[in-house]
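As you look at this complex, bear in mind that one protein chain is not there, while each of the others sits in place.
Right, subunit A next:
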Amino acid sequence: MSVVVDKPRGPALARRAWTGFIRRREASVLVVAIALVVYFQASTPLFLTTDNLRNIAQATAPTAIVAVGIVFLLVSGEIDISVGMVAALAPYLMHYAIDFYGVPAVPAIVLALLIAAGIGLVNGLITTRLKVPSFVTTLGMFYLLYGILLTTSRAYPVAVPASAKGDVQTWLGAGDWASLSWCLLLVVFFHLVLTRTRWGLHTISVGGNILGATEAGIRVNRVKVGNFMLVSTLGAFAGLMEAFRINSIDPNIGGGTRITFTAIAAAVIGGTALAGGSGTVIGALLGMFVLAVLQNGFNLVGVSANPFFLIQGLAILVSMIANQYLSRLRRAGGS
C-alpha cells in the first residue's frame, strides 16, 4: 500500500487503539475478567492469594482444555455434547488397560486418548456421511458412553492404578500447577493452529461457507471429522488430568453434561459464534476464567452457590448481546 498516513497523535491514537481493541473478539470478555478480578479483590483479601489462585487455575484448566476443542468444532459449524462423557470414560479406559490387561501406564494413557479419538471419528462420520445433525449424533453418543461407563465400572469409583502414580500422576495433573501449565500450553498451541495454519483456515472456511469451501477443493468432511476427533481427544485428556488431580477415578468426573455445557458457555462468552466461521481459543480461556472466578469469588464473599447459575446464565446472554453489538461496531468502524 502506497498511501502515506501521518502518525496519529493524542486523541487520534487513542481512538485507533480503541478501534483496534474492540475489533478483537476477545475484547469484551477480557474487560469482564479484569473487572471481576478487581471487584473480588476489593471485596476480600483472600482473593489474590496463591492458594486461591491455584483453586481458580484448577477449576479453569480442564474445562478450558475442553473448550479449546469446542471452539474448533463450533468454528467448523458443528457441536459435540458427548465430550464430557469421554472425559469421564477416559480414566476408566486407562484403569482397565492397566489393571485388567497389564498395559504399562504411559501406553495405557495413550490408548485411552486413541480410543477417545476413535469416538470422535465415529461422531464425525455419522454426522458427515450419514447427515445426522451433530447435536443429535453426540446426544446419542453421550448416552451410549454413559451406559458403557456405568455398566463396565458398575458406577464405582476406583483408585488411580499404582503404576500410574508418581511422576506420571504429578506431571499429568497432581502437581500444583500441572493442569494450568497443560492448559496454557494447549491454548497457545491451538491458538496458533486456528490462526496461523492451513487447518485453522480451512476450519473457518468450512464453518463460514461450506459450499464455497467445497468448491475451493477443501475436503470439508475431513476437516469436520478431524475437529470431532480433536474435541474428543482433548476431552479425554482433561478427564485424565482431573482423575490424577483428585487422585481417584470417578464416574462423576466432568459431572455428566456439566463440563460440556460449561466449555460451550466459555467458548460462547469468549466470542465464538455458534453459527460457525469465527471463534477464538484465547477468548474461550478467558471465558472459562470468568466463569471460574465468578464461582470462586461468590464462595469467598460468602454468597451462597445457588445464585451462581443465575449469574452464569446472565453472563452467557449478556456476552452474546455484547458480541452482537461489538461485531456490528467492528463491521461499521475499523479499517
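Note that a contact is a pair of C-beta atoms (placed from the backbone, for glycine too) under 8 Å apart; a residue touches a chain by one contact, two chains touch by 3 or more; residues count from 1.
Note that in this section contacts and distances are computed from a predicted model.
Engineer: According to its UniProt entry, is the unseen chain "Monosaccharide ABC transporter ATP-binding protein, CUT2 family", "D-methionine transport system permease protein", "Ferredoxin" or "Response regulator"?
Structural biologist: "Monosaccharide ABC transporter ATP-binding protein, CUT2 family"
Engineer: Looking at A:Ala17, A:Val110 or A:Ala216, which residue reaches the missing chain?
Structural biologist: A:Ala216
Engineer: Which listed residue, A:Ile109, A:Leu172 or A:Ile204, touches the chain dropped from view?
Structural biologist: That would be A:Ile204, which touches the missing chain.
Engineer: Over the whole complex, note the residues of subunit A touching the chain we left out.
Structural biologist: Output for subunit A: 1, 3, 192, 196-198, 201-202, 204-205, 207-209, 211-219, 277-278, 331, 335.
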